[in-house]
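In this view, the complex is presented without one of its protein chains, the others remaining in place.
Every chain is named by a letter (A and B) in the order it is written, and numbering of its residues begins at 1.
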Amino acid sequence: MLSALIVMAGIALVLGAVLGYASIHFRVEGDPLVEKIDAILPQTQCGQCGYPGCRPYADAISKGDADINQCPPGGEEGIRKLADLLGREVKPLNAENGVEKPRAVAFIDEQTCIGCTLCIQACPVDAIIGAAKQMHTVVSGLCTGCELCIAPCPVDCITMETIPETVETWKWRYPVFAIRQAA
Amino acid sequence: MKLFKFNGGVKPETNKDASTALPIATLPLPGRLTVPLHQSIGGTPRPLVRTGQRVLKGERIGAADGNVSAAIHAPTSGTIVALEPAVMPHPSGLSALCAIIAPDGEDAWAPVNPVDVRALSGGELRDYLRDAGVVGMGGAVFPSHLKLNPGRQGKVQTLVINGAECEPYITCDDMLMRERPDSIVRGTMLMAQVLGAERILVGIEDNKPEAIAAMEAASRGTPIRVLAVPTRYPAGGAKQLIRVLTGIEVPHGKRSTDFGVQCFNVGTACAVHEALDFGRPLISRIVTVAGNVSTPRNFEVLFGTPMAEVVRTALPRPDTNRYVMGGPMMGFPMPAYGVPVVKATNCILVASDHLFPPPPPEMPCIRCGECAKACPADLAPFELYWFARAHNYGKAQEYHLFDCIECGCCAYVCPSHIPLVDYYRYAKSEIWARERDKDAADQARTRFEFRNERQDREKREKAEKLAAKAAETKAKLAEEATGAPPADGDDPKKALIAAALERARQQKAAVEPKNTDDLPAAIQAEIGEIDARRQAAMPAEPPA
Partner (left out) sequence: MFSSPFVRKPTSVQSVMLTVLLALLPGIAAYVWHFGAGILVQIFIATAAALATEWGFLRLRGKPTALYLSDLSAVVTAWLIALTFPPLVPWWLIALASILAVGVVKHLYGGLGQNPFNPAMAAYCLMIVSYPALMSQWPAAGHLDFATQWDLIAGGVRDLDAITGATPLDALRTALREAASPSSPNHALNASTLMDGPAFGLAGGQGWEWVALGYLAGGLFLMHRGVITWHIPCAFLGALAAISLLMWGLRPDHFASPLFHIASGGSLLGAFFILTDPVSGATTPRGKLFFAGGAALMTLMIRDFGAYPDGVAFATLIMNLCVPLIDMKTQPAVFGHKQD
């Protein structure tokens, strides 16, 4: 009887110590899921998903408030990665949120710009420079192509220009030498 | 001296004899030169010329963009007829900015200013070489001035000069060593001086006895040691040659200077000599034309010369259907016959389906391990292939994908005829694209978060300011109330509004454009048009 008690108490002590050690040494800080989702999102900050930025959308996905197919800039590949991460089914992009387009940057027609600063206020990543009554311009390296500057422009001088493929950004294609039976 | 060995490697037919029978020939001036501004690793040089401008031979037409870049020069005298995108000698078939030069036939040199290496500091010398456009001539076109830096650790003990030239068909280095060994030796000594190298080793594959003899004769009386290395592809890979000559293995991502070694191609040594001793920038190179031609030989070709013009001189056979830039193991198919010769063009391999038949059908990998036996980087190529095929890039990098030098040995020996190197190129370019996207996303995230924080701060500050002002006004009013009772209770408020209105009016007057007088009619009309559009776009009077 006594030995049984001692054994049980010993086991309890050892297990308790192991658990205590684990809780200190394998502690997980914060909510890594939101971070992981946010890392997949393209950070365009365009709001097409219905949330004010990528991070809020990531929050909403992790809470189950939003679906994974609401990000047009992320496109099909983004949906596939989210589905992989969250163990969900891949589904097509929700057309209500927009359509997947090739990567583009905003371009301000400097002849037409009146310097109203509305686009500067709209830009989520401060990629437009200029001042009141001064011509504005887009720093194309910083532009995420969110199109948020287009609507506020009173003179419609902003257009989206697709980023052309260059020798430096060109990618080797997946080698396809399909072996299929001829007819 | 004891030589070392690298694992793997293959021994394909070398096919080098055909193009070494004749001496290096010079081509007549072509009718048009298409000089791409971007011919080296690094930034695209900024154009220094305008359309219609006359340039002299050797005149700088593109200035290095930053330190990792090299300048571009006019290969002959003539007129810049256009600065426009043209198809690049790149497998993508994409275009990039080129200077199109119509030669005037005079081939008149711009004034040259040779320098005395002793009189220059290391930095000045490197700037000089950058502005002379000297890049690695072995095919990698890495700006040479960056490699001529002894680095922080002190000096580079060993300078390796690469004359191995292991790729089949290519003989441009071989012919250069046979015909201009003195220039190579002089350039090598200059580089050794800059680097402070004590040991200078020239590695030449033992299937080039003439080149070895010529280099030995030219280097007599210098500390240069010419060493014959066993002929085995890819002995001419920089890492493999360093391994063979010194036993040092330089991993991917590390600089060879960290190990006290630096390696240059024999052509680069020649270019350094030309630039420093004669002040001549890099405007031409030796190009082997071989393969499906009647008279394969080497030519000294000005950059920008269309490949078809060079090949024509070597009499291509009628069944020619494409050009390859480089050799049969690592070369790239060219998108057009008219693409220009650039600094990286060591060989134009004229191809036909008879000479290089399309690969047999691809079979599944049977994991036979032939590729692993052949890999000079000791990789497991078939594992990399599985990962690349499955888009499993993380795993591919774990298995050292980026240590792959794309030499093609694995695909050469594969009994299943799998285009292994294509899979690695695909995976590498995907990984680079992903890294670019990730960097852009990280930057956007930071900027977005910063903007949100700033907006919050501005809102907060505004609210605080307003609160402070309101308190102030209240205090003032209370003071006035306690002092003399106001005649009209609304008076101060009205005065404030009047003042604000006056300020607004003044502001409006201030921003009224004042430079609209005395403008030409066309611009007046344009302003009118813009104003009209503005009127149309905005309500005439902002709603009160």
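FYI, contacts are C-beta pairs under 8 Å (C-beta built on N, C-alpha and C of every residue); 3 or more make two chains touch, one makes a residue touch a chain.
Bear in mind that the values here come from a model prediction, so they are computed numbers and not experimental data.
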Practice item. Could you tell me which of B:G52, B:P364 or B:G394 touches the chain that is not displayed? Key: B:P364
Review point. Which one touches the absent chain: B:G66, B:P209, B:P251 or B:G528?
Key: B:P251
Exercise for review: Write down which of B:V293, B:V341 or B:L379 is the residue touching the left-out chain.
Suggested key: B:L379
Check your understanding: In terms of residues, what is the contact footprint of the unshown chain on chain B?
Key -> 6-7, 10, 12-13, 91, 168, 239, 243, 249-252, 254, 324, 326, 328-333, 349, 351, 356, 358-361, 363-370, 372-373, 376-380, 382-383, 399-400, 403, 408, 411-417, 419, 421-422, 425
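Keep in mind that, in the parts below, only the chains that are shown with their structure count from here on.
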Practice item. Between chain A and chain B, tell me the centre distance in angstrom, where each centre is the average of that chain's C-alpha atoms. Key: 31
Review point. Inside the complex, what are the residues of chain B that reach chain A?
Key: 38, 88, 90, 92, 94, 96, 359, 361-363, 419, 422-423, 425-426, 428-430, 433, 436-437, 440-445, 447-452, 511, 526, 530, 533-534, 537-538
Review point. Tell me, which parts of chain A touch chain B in their complex?
Key: 38-39, 41-45, 53-55, 111-112, 114, 124-127, 132-133, 142, 144, 154-156, 165-167, 169-175, 177, 179
